[in-house]
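Of the protein chains in this complex, all but one are displayed in their positions.
Our next item is chain A:
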Amino acid sequence: MFKFLLEKDTWQEVFDSLSKNKLRSILTMVGVWWGILLLIGLLGSARGLENSFNVLFGDFATNSVFVWGQSTGKPFKGFQEGREVKLSLSDAKKIEENVEGIEFVLPRNQRSATVTKNFLSGSFQMAGDYPLLDKLQKKKLIHGRFINQNDIDDNKKIVVISEDAYKQLYEKDAEAIGTYLIINDINFKVVGMFDSGNVNMGPSTDMHIPFTTYQQIYNQGDRIGWMMITGKPEYDIKQIEEDSKLLLKNLNNIHPEDKRAFGSFNLGKEFSKMTGFLTGMQFLTWFVGIATLIAGVFAIGNILLITVKERTKEIGVRRALGATPFEIKRQIVVEAVFLTLVAGLFGIISGGLILILLDYLFGQGADAALVNASVSIGVVFTALLILVVLGTLIGLIPATKATSIKPIEALREE
């Protein structure tokens, strides 16, 4: 049945009839070419935008909420209104254990610190952190490493600094890793440096020291400044925020309806606004792309239908010479599929070129608007498959038309 596709003659016939009617063939292809170009270009850009969001926020952070203590807004169980609320490590642990859908709870402490290196000094935000932070915030380490479990266990006096801080504290091109910084009068060894170009959520921190070290030096005890709660991807972060706050109120003798006791910033909520926008954009892209494609394929069918009328005489001659209706149909369908496919391939190539151009214009550097704007090979193959199917179906219309005319009528002399 499909053996004819492997025969050179089939393609020779198609090639002859298409190449000797070049203008017609090219006009025919414009619609499909444009449709695919649009589809690839838009899908790729949408993907690039999404990627850039992911790079900015990290995978886990997108389903996170920050919670910190403020002061109570209602009297409760004998306590006065206006009592200061302090979170503790055990609060973090209880949330991790009791709230449904929790992936991580990350406690943090933070203060500003005066940092000195030889004769240079500056004031920076410093935080006591766990290794997990690196995973959540996707710190881009340029040199060295981030805090590890060993540092935590041994209360090591090490620090991971931002590139900004490095620029303020070090001579140009000086090696930082392995050197010592004096942070609030205590010596810390620099073990890593990260790119501060990233827009991170929460207050920007230039110095990260082990959580336990921070605890020890500043007599923190169990108290923590704030925590970052991350939900599993399939859980709603708004629900997790509510559940966690209710639990915290319970643990700290706070009125369940007290809105002032805890401050929070729900990153997930903000993020879902953006992903919602992105999903909408992708949906729109598919819609526009496919609609254009279908219109393009219909245009091919339409033009082939017109050319079938123009070629009525030719088709009559071919049939007088012994072409069976099937052979005529087959040729017209193959022509349609071939046109659709070639147009599609050109569309994919030019769509790809546009993505390369977009990448060149907007995809460079750490804070690029588009990151790796591209479409997957799967999308490309799906598009091609759809084209073959649509091309065949649409080709059947002119093909049937071509053979519905009797050869005698096709050949009649005017």
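A few notes on this one:
We adopt the following convention: contacts are C-beta pairs under 8 Å (C-beta built on N, C-alpha and C of every residue); 3 or more make two chains touch, one makes a residue touch a chain; residues count from 1.
Quick note on the criterion: contacts and distances are computed from a predicted model.
The chain that is not shown carries the UniProt protein name "ABC transporter ATP-binding protein", picked from "cytochrome-c oxidase", "ABC transporter ATP-binding protein", "Electron transfer flavoprotein beta subunit" or "DNA polymerase V subunit UmuC".
When the missing chain is restored to the complex, the residue among A:L246, A:A320, A:L361 or A:V389 that touches it is A:A320. The omitted chain makes contact with just one of the residues A:G128, A:P210 or A:P407: A:P407. Annotation for chain A: contacts to the undisplayed chain at residues 8-9, 12-13, 16-17, 20-21, 313-314, 316-327, 403, 406-408, 411, 413.
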